[in-house]
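In this view, the complex is presented without one of its protein chains, the others remaining in place.
Chains here go by letter, A, B and C, matching the order in which they are written, and residues are numbered from 1 within each.
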Amino acid sequence: MNDRNRELRPFVPQPDDDMIVCRCEEITKGEIRRAVHDGMFTLTEIRRYLRTGMGLCQGQTCTKLVKGIVSRELGVRPNELGPATGRAPMRPIEMKVLAKDKEETK
Amino acid sequence: MRIQEHPILGTYEKGKLVSFTFDGKPLEGYAGEPIAMALKNAGVMVHRYTRKEHKPRGIFCAIGRCTDCVMVVNGQPNVRTCITPLEEGMEIRTQYGVTAEQPGGAAK
Amino acid sequence: MNAEVIIVGGGIIGCAAAYNLAKNGVSVLVLEGSENIGNGGSTRNGGGVRQSGRDPRELPLVMYSIEHIWPQLSDMLDTNVEYYQEGNLRLGSTPQHQKILTGLADSAAAHGVDVRMITGDEARRINPYLSEAVTCASWCPTDGHANPLMATMGYYKMARRLGAHFISGEKVVELRKIKGAARQVVTASGNVYEGDKIILAAGYESRFIASTVGIDVPMQQVLLETLVTEAVGPMFWQMLGTADADFYGHQTEHGSFVFGLNSGLEPYAKPGKPLSSSIAASAACRGIMHYFPDLANIKVVRTWAGWMDACADHVPVISKVEEVPGLILACGFTGHGFGISPAVGLVLSQLAMEQETAVDLSALRYDRFQ
């Protein structure tokens, strides 16, 4: 159970709020912290709202960093946050390659 | 800079010396080595400038995961240069944003 | 915990209803069964804001949304919902397609929607990336698209700012009547919440929850699959579909393409966690490249699947339930709820506040199947 209206510590600007956290989508620490205060309490919601981890690297670089920031903001342990779901394709694949998946197209 | 001889690994197997261009400048590298290595050995550090903040990026993970090293290769943007083998005559360009477009409007 | 209105389901319908109620000073509690807001079809759709191809019974809702809400929604929600009203092209390449598209266009035109048939060349003038394979298309210039993720999270964010209370991971299993009216909501964790009105907007799950007060909505759970590509430079802004319905989608403001897929096997997906199939993305890529050869080199970065609540007659139930006073149903959206969600949120709030609804809902009553 996750009460989305529970009291968080007030949002206080931090000196490193403009630091890039998601390298692909260029999302900053401040944007992530802001989003938490706007109710994005899970990694999935942060992704949906800010696009962190949705870039070309598919979240391989920043997922753990985002998790750290969100958990600190919420005052919970990182492993309480749960993961972002694993989805195919595991690596970016060109449409023309995906399209060739029948024996006869080889 | 290339390592000429390594105390444990000795010398490295290399492909044929080939020429390619980086932003129009002729450079040389070894066929089959990642494009990023050829560039690094030629002293190229900046592979692209990001879309939002126009910040420089280069090699970061070197194994095809982080996608920071993407460039425009033969007109195709977003090519991961750290895992794409170098070929004779390749045209490599600095990538600006997510497209093949170059500053001044000259695409591809 | 009590509230004037309890909303079961934190998808875009529930969030939009919560927003409209909170804006009117009504106390609202939203219970979402999963861990995440917008976990069902709300964030797993192609983002179409279409009139063309829509069942006439839904048209008033979408037309109201397009006329009164979508253009202002980004400001209303303090969130860029990326709404683009740049038209909808539904593409065809065979005489059979021409027939299907003409039928859809005629039906829409008869209901006052500007949908016309155009030739392949006309289509290519609108979208120069289309291949020569396209021989005909229906064209609705007033259609468009928006970003489902941003719209859903935007409604949630703003509803929450306005005071709506949200709890996730709280799965509703039962509704209870008190002295003849639906008042209590019981969750799997054993909590009981009480409200004057209950809006049931929990997708397919609504069927099981409604049955606890003796109401059935004939629905089926059908898989929805979507793929997303890497971002590229802007190419075109129209919403796209095909006569075969093998893919639909658009390019987002961010530059990535979002395409809904259709392998034909969706109704037969196994129940449980929605799983992407191993063939749908490939089939869709073939279809997309047939019409858009320039997309061949673009990389797919993600696919995902979700459930939609397919109603027996393919349009939703948005209705008060007079025989269970206090209960309001909003389910069975059949995969095209996103475009109408702003108006649905509004009318649900009006139903809950016992006001006249902005749009006539009589064709969407729950008892139409009897």
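To be clear about the criterion, a residue touches a chain if its C-beta (ideal position, glycine included) is under 8 Å from a C-beta of that chain, and two chains touch if they have at least 3 such contacts.
Definition applied: contacts and distances are computed from a predicted model.
S.K.: Among "Pyridine nucleotide-disulfide oxidoreductase", "4Fe-4S ferredoxin", "4Fe-4S dicluster domain-containing protein" or "Sarcosine oxidase subunit beta", go ahead and choose the protein name stored in UniProt for the chain not displayed.
M.R.: So the chain that does not appear here would be "Pyridine nucleotide-disulfide oxidoreductase", according to UniProt.
S.K.: Please identify which of the visible chains the hidden chain touches across the whole complex.
M.R.: So, spelled out: the chain left out of view touches A, B, C.
S.K.: Which positions on chain C touch the chain that was left off?
M.R.: Where chain C meets the chain not shown: residues 270, 273, 275-279, 282.
S.K.: Taking the full complex into account, what residues of chain A touch the chain not shown?
M.R.: 16, 19-21, 23, 29, 60-62, 64-65, 78-79, 81-83, 85-91, 93, 96-98, 100-101, 105-106
S.K.: Could I get the residues of chain B that touch the absent chain, sorted low to high?
M.R.: Listed in rising order, the touching residues are 1-3, 5-9, 12, 14, 33-34, 37, 40-41, 45-47, 55-66, 68, 82-83, 85.
Keep in mind that, in the parts below, only the chains that are shown with their structure count from here on.
S.K.: Let me have the rounded angstrom distance from the C-alpha centre of chain B over to the C-alpha centre of chain C, please.
M.R.: Spacing between the chain centres: roughly 43 Å.
S.K.: Using the average of all C-alpha atoms in each chain as its centre, how far is it in Å between chain A and chain B?
M.R.: Those two chain centres are 28 Å apart.
S.K.: Rounded to a whole Å, what is the gap between the Cα centroids of chain A and chain C?
M.R.: 24
S.K.: Pull out every residue in chain C that's touching 2 or more other chains.
M.R.: As it turns out, chain C has residues touching two or more other chains at 230-231, 297, 299.
S.K.: Give me the residue numbers in chain A that touch at least two other chains, ranges are fine.
M.R.: Within chain A, residues 55-56, 92 contact more than one other chain.
S.K.: Quick one: which bits of chain B touch chain C in the complex? Just the residue numbers, please.
M.R.: 51, 76-78, 97-99, 101
S.K.: Write out the stretch or stretches of chain A touching chain C in their complex.
M.R.: Going by the criterion above, the answer is residues 1-5, 38-42, 44-45, 48-49, 51, 54-56, 58, 82, 85, 87-89, 92-96, 98-101.
S.K.: Okay, in this complex, where on chain C does chain B touch?
M.R.: Going by the criterion above, the answer is residues 230-233, 255, 297, 299.
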